[in-house]
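Reviewing the structure listed below.
Every protein chain but one is kept in place in this view of the complex.
And then chain A:
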Amino acid sequence: MNREQFIDQLNRSLRRLPNEERLDIVQDFQEHFDIGLEKGKTEEEIAASLGSPAQIAKELLAVHYLDKAEAKTSAGNLFRAAWAAVGLGFFNIVIVLGPFIGLASLLLSGWAMGLSLLVSPLVVLLNLILSPKSFDLFASFASIGLAGLGILMSIGMSYVSRKALKGFVSYLRYNAKLVKGGLKHE
């Protein structure tokens, strides 16, 4: 692989990064080639010892998405960060995807429960509209009680979600640090 091919492939693998950051990264490698050439190496030698541009890009993308997930925790960012971490290796499919799915389903079920409690008075109301004769004092009060429980649970869940997502992001960061192949893969 020569210089142009290396830079080309790196550029292509990094196309999802913001332009400014991508150019900055490419500049680092241009500098590396420039100095290597001054020292009398050939483009091919330099490219060969740098390693695969795709692998380098993978590590750069993982770092980038983690920063983004940390700056603003949205579902999309978090998913992209998890996905980038998974991209670092098959090993990570178990280490990252497992906890991610577990955490996501736990949060989802918590929210579903809170919300369904919250709407229980509506069900009683609907029942009343459909068959006015079936009015049941106990059901009405019970549903209001349940709705109160639902409100508490939703508040609790939003707190838990925030904490859990934050925790997961730092887990990803730790994982990326640990798993990324910093040196030659053997």
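As a convention for this text, contacts are C-beta pairs under 8 Å (C-beta built on N, C-alpha and C of every residue); 3 or more make two chains touch, one makes a residue touch a chain; residues count from 1.
Everything below uses one rule, namely that contacts and distances are computed from a predicted model.
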- Query: According to its UniProt record, what is the protein name of the omitted chain, chosen from "sn-glycerol-3-phosphate transport system permease protein UgpE", "PadR family transcriptional regulator", "Nucleoside ABC transporter membrane protein" or "Lactate utilization protein B"?
  - Reply: "PadR family transcriptional regulator"
- Tell me where the left-out chain touches chain A, residue by residue. 25, 27-29, 31-32, 34-36, 38, 49-53, 55-56, 59-60, 63, 67, 177-186
